[in-house]
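One protein chain omitted, others in place.
Moving on, here comes subunit A:
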């Protein structure tokens, strides 16, 4: 059980500030997801925690003990890389056992731990194979297995699903969720740019933007009470509609945000009216793009397939007044 505390953590590469003063506490046994667009510093923050990059200033503490100057292996972490980073010349077994053998574990203990992890990940049949003889999904399992056998205090994932195809990504995501349930005492930090991964896996999500923490909270908190336009737009798919000018004025705010799933098509007396530009049918649901005279078409989600035709005039209104109001600076507007 390890809590991680970051205080005014900073990282610069030369004159470029990548992490600009992060204060964050990750609770013991928590599954924390760092999410944000490319270049927001989420991977760098993870590498600072891992000890793969030097901290420029600020403190990083594991259980109140400052670990700034400890090497990765001294910190008791394990990491799963996006590119798997398996040793290409070693068998699956040796890949998993290498670190343990170096730590002078007894041969029986090493064998037991590797086999236990292999069973957990269902890779027992591949223990004698080389990484090049495995598929991408199997390689990522081996990488996860190599991390498990270390019995880490903190488990780090750096976009582990990015190199997998869509079907495998969903399956491996489930595996990781199961893993978290089994290893509930291990603190896990997971970096992704995919908000679906963030929403489904996280106990709490930390949204990063441009080297700063934008908002930290449970997936539902972020979805329901985004503290900025950035978070509101980043969480949820398709992204929230933002309306300004006369549409916002009606709600006495600068920017009005409405999620596509919180809009519905009315037969008449809709708040907004416009022509249907395009309907995307996904079978179980469909997305309607309606030109209501705003800068961008309004996206509306509806159950089932769309029966409306492009060009049709539609009326739209928010359901149950489920709207978000933001001021000019992008923060939630005061009432």
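By definition in this document, contacts are C-beta pairs under 8 Å (C-beta built on N, C-alpha and C of every residue); 3 or more make two chains touch, one makes a residue touch a chain; residues count from 1.
Just so we're on the same page, contacts and distances are computed from a predicted model.
From the set "Deoxyribose-phosphate aldolase", "NADH dehydrogenase subunit M", "Heme exporter protein C" or "Trehalose/maltose transport system permease protein", the protein name that UniProt assigns to the chain left out of the figure is "Trehalose/maltose transport system permease protein". Of the listed positions A:6, A:48 or A:78, the one in contact with the omitted chain in the full complex is A:78.
From the set A:89, A:116, A:307 or A:331, the residue in touch with the chain omitted from the display is A:89, counting the whole complex. Against the chain not displayed here, subunit A makes contact via residues 50-52, 71-74, 77-79, 81, 83, 85-89, 98-99, 102-103, 130-132, 146, 150.
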